[in-house]
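The complex appears here minus one protein chain, its other protein chains still in place.
Letters A, B and C name the chains as they come in the text, with residue numbers starting at 1 for each one.
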Amino acid sequence: MLYLQDGSLDVPKILKEWHEEEATSNYGAFISFVGTVRSEDGIDGLSFDIYEPILQSWFALWQQKAKERGAVIKMAHSRGDVMLHASSYIAAVFSPKRRVALEFIDAFVEDFKASAPIWKYDLKDGKRVYAKERSTAINGSGILGEKQ
Amino acid sequence: MLYLQDGSLDVPKILKEWHEEEATSNYGAFISFVGTVRSEDGIDGLSFDIYEPILQSWFALWQQKAKERGAVIKMAHSRGDVMLHASSYIAAVFSPKRRVALEFIDAFVEDFKASAPIWKYDLKDGKRVYAKERSTAINGSGILGEKQ
Amino acid sequence: MVRVEFLGPIQKDALALEITNLNELATILQKDEALKEWLATCAVAVNDTIVTSLEYELKDGDKVSLLPPVCGG
Partner (left out) sequence: MVRVEFLGPIQKDALALEITNLNELATILQKDEALKEWLATCAVAVNDTIVTSLEYELKDGDKVSLLPPVCGG
């Protein structure tokens, strides 16, 4: 399940829904990761652009990997502006046993950071500034650049 | 925060409370692990004994470790009977950045399994049977036994 | 005709180009001074699949997307 919405996420509501969806699926472990906008560098919030077609296919690959281990992944992300102390990202893994859940959440969140086609902007002094320094070039980037 | 209660845990309620407790603490990452009773080997549920004095000091050590990394740990566990598909265990880590949260939840949950003074019983055919095969001897065990 | 889209923070309208592979696209885009800094760090997708070889053949109706460095979460 990949859930995208404008603005910040209602964390307790989404966690409750996901928990209820799997309440009788016989998963012994449920692990969730929530990303919240921190106050730092004087920002008022963050803003996000998402390219959905590639995000969907990236997520489908992870769902397939999870399925092979008997697990399920869910993810929610914000589009547009999310202000301080509000949350923009939730990922969750349900699995029969704990090791798979603990390993998947780590690998999933790290690959999400490195590969998911989402761009982050700082909201500061009324401007939307691309968070270039915190961004990661996707694997295989640079092929259109000049030969070194 | 260490929270013990008789019977199963209300997962959405506890996650909501914890999320609200830290809503303005400026933690960027919140990760939670939920353990739920699986239907297997024909059990009707599980039952737990807890030795609280040692659980409290074990938890206090982890809280101190977390504090040194700028993080906070919360944990809830059931005493007594918890039936199929109900939850008996929740652990959570709040931290400024994601790596600390991802590493702490894994290390905490594994040490919990190996060290926390909690005993598990299968509820089966009206009996409460110690889950000996799934239990782990605490580090340093066996000193009172006969010399090999 | 191949459509070329610039995603996220790259402030540039889509292009429609008569090209047959990514090598030709690289040659065209490298002439755009404003794009130079992006090309070194952008990933390239053809019809929403990431590709990593300049020899990749393009056909009429294909969509090429440039994806600058990402930071979700």
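Basically, contacts are C-beta pairs under 8 Å (C-beta built on N, C-alpha and C of every residue); 3 or more make two chains touch, one makes a residue touch a chain.
In this text the structure is predicted, and so the values were computed from the model without any measurement.
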Touching partners, among the displayed chains, of the absent chain: B
Interface residues of chain B (partner: the chain not displayed): 35, 48-51, 53-54, 57, 77, 88-89, 109, 112-121, 130-132, 134-146
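Heads up, the rule we're going with is that only the chains that are shown with their structure count from here on.
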Separation of chain A from chain C, taking each centre as the mean of its C-alpha atoms, in whole Å: 25
Separation of chain B from chain C, taking each centre as the mean of its C-alpha atoms, in whole Å: 49
Residues of chain C whose C-beta touches two or more other chains: 73
Set of chain A residues in contact with two or more other chains: 35, 109, 113
